[in-house]
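Every protein chain except one is present and positioned as in the full complex.
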Amino acid sequence: MLHIKPILSSLMRSKSAPILLLLQIILSVAIVANASFIINERLSLMQRESGYAEDQILTFSVYNFDPAIDNIKQNEVDQLILRALPNVIDASYSNMLPLSGSGWMDRWVDSPNEDTAKSTPGFAFYLGNEHLLNVMGAKLIAGRNFSADEINTNLGDSGMLALVSQPLAKAFWGDESPLGKTMYQGDQTVTVVGVVDKLQGAWIDHENFEYSVIQNIDFGGSSSNKTYMVRALPEHIPALEEAIRKALNAENPNRVLDNFQTLTELKSLTYSNHRLMATVLSIMVVLLLLITALGLTGMVMFNIQRRTKQIGTRRALGANKRDIIQYFMVENYLICIVGGVIGGMLALVLGQQLMSLYSLPMVPMIYPIISVIGLLIVTTLAVIVPAAKAANISPAMATRSV
Amino acid sequence: MSTEFELTVFTSTVLLLSAINTEVLQPIKLRKASMLSMKNISKVFKTDLVETHALRDFNLEVQEGEFVAVTGPSGSGKTTFLNIAGLLEGFTSGEFSLDGVNVSNLSDNNSAKVRNEKIGFIFQGFNLIPDLNLAENVEVPLRYRGMKASERKRRVESALEQVGLGARMKHLPTQLSGGQQQRVAIARALAGEPRFLLADEPTGNLDSLMARQVMELLENINQQGTTIIMVTHDPELARRAQRNIQIVDGQVCDFSMYQQAATGTR
């Protein structure tokens, strides 16, 4: 039998301490609920499948600063050299690096008539040759890849073909197959020849992150500054940078090779803000619970010291140890539950503020609930030790004047 | 000493005495000024249900140099009297002068100042501050008076010497016996060189040997001129005081008057 009523009335009489505890729990629930929601959101962002063989891809940039270099030729030669390197599975030029935070974005329309044309959502616009798909490790689920003789070198060329990511196909064509569709970019036509299961773009926070297109243009000859992706087994990657530097510099020393990074590293760097946010908030939640728990323990301990005689009297009057522990636990739960309810509401209000200020999604109800449950567990742990100590107070205390 | 007392009775203050009729029985001393004077003091505690009169029309005059013992059954108003006399509590109506100064309506700050400068307290539970060593305990009232360090040091040393604990200045209260602790408390009360001491059951927590030592110390102090008012329930102790006052139902029964009247002067 829980004697809630006397506990409640005793709490009501000693106003300030329970109110402080209540306040602390309210604030804690509000913070923990919002923080854990943001943490969860960020973690799920980071856990998205990218569609790439991340740990097998080494990326780097080349800058040919000698004006005498024929960039188109050099690009071809360099790629042949890269593919011929030992342990290299495949290599390709790419106009942009996946998950890197910078790249090209474009859109198509479905008709040459500007007034009636429907536009696709914006997509990450990859330009590359027939090797790119293999280097990325992306999975073709319908249609075909480009063949070597279909590769263009310029944006204005005719015979444009494209691979689209499944999410983009779904978003624009629904259940219809995009294969064979003709799309328009100004006066230019593009034919969709393949669908790739997953192919993320460069901007991790963009709503169109999953929408991507690869077009059959090896654009590496267009400028002196370009990026390459090389695929090899993870164990071969560390030695690869040196091999690539050697081979390409032997071919032509008038260039700067830079920014060697695996896609894993690139991804980690791009996500570092999210990781930072999740980490900082997690630390905050842990510290908050710790401080709340320690504070509670301290306060209960002091209260027990102050009530030693009272507890002794209770014991003398026949209360057993369990009753004493129960007394403190019930007292704690009463505060926790009231604090939890108010704190939960505050959490939702706070979430709403964050939502309107920073366009964050609304905090779902489940987060305050989980926070309260978490807090109940933590406070139980915090109270049980001093309460057990209190239960050990001798009934003889009642008769002793301290 | 006794001759002085005899001479005090009839002088020009007779005029005053006759003017204030009710106080005729109070012993008035000529050269010894009034130390404590309570006139018609009442103290009422109100709760929602009842009004309790802790003191009612309480009258008391204590002269400088007196050693007064206050006795009375529990609940009689002894503690209330002590709290009011020590300016620890206010009262509902009446007039109260201390050392010739009206202290009826002092602000909290001013009563703290009066307590600090004029009154020394000795409690049954000693009430030493456990974190402070003896010297630091004795020093507390001097600190609040804003005294210079050298002066503080001199006074602390002399007060502790006086109670016979000069060699233990650095000890903590817990390292002492009850009697010693009470002597420290007395030293603390003396260090401020108060006009009078208020002692509340000073020997209540002590065994009889220690109680006697403490009592002798108090008598010594009194003989050096410090007025002492001591609340006790021990008739043995009370008898050692010059004058006995009993409080019954919040009013004074001053036996010493009757004693004096009956036996004449000692």
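By written order: A and B. Residues from 1 in each chain.
Rule of thumb we're sticking to: a residue touches a chain if its C-beta (ideal position, glycine included) is under 8 Å from a C-beta of that chain, and two chains touch if they have at least 3 such contacts.
In this section, contacts and distances are computed from a predicted model.
Enquirer: Looking at UniProt, which of "DNA 3'-5' helicase", "NADH dehydrogenase subunit M", "ABC transporter permease" or "Chemotaxis protein CheA" names the chain that isn't shown?
Expert: "ABC transporter permease"
Enquirer: So one chain is hidden, and I want to know which residue out of B:Lys39, B:Arg56, B:Arg145 or B:Arg212 touches that hidden chain in the complete assembly.
Expert: B:Arg145
Enquirer: In the whole complex, not just what's shown, which of A:Pro6, A:Pro121 or A:Gly156 touches the removed chain?
Expert: A:Gly156
Enquirer: Thinking of the whole complex, not just what is shown, which of A:His206, A:Arg275 or A:Lys321 touches the missing chain?
Expert: Answering carefully, the residue with contact to the hidden chain is A:Arg275.
Enquirer: Tell me which stretches of chain B touch the chain missing from the display.
Expert: 79, 83, 86, 88-89, 108-109, 112-117, 119, 121, 123-125, 127-132, 140-141, 143-146, 188, 192, 200-201, 204-205
Enquirer: When the complex is taken as a whole, what residues of chain A touch the one chain not shown?
Expert: Output for chain A: 16-17, 20-21, 23-24, 27-28, 30-31, 34-35, 38, 63, 65-67, 102, 154-156, 185-186, 188, 223-225, 254-256, 258, 269, 272-273, 275-277, 279-281, 284, 287-288, 291-292, 294-295, 298-299, 302-303, 305-306, 354, 357-358, 360, 401-402.
Criterion: only the chains that are shown with their structure count from here on.
Enquirer: Take the average of all CA coordinates in chain A, do the same for chain B, and state the distance between these two points in whole angstrom.
Expert: 76
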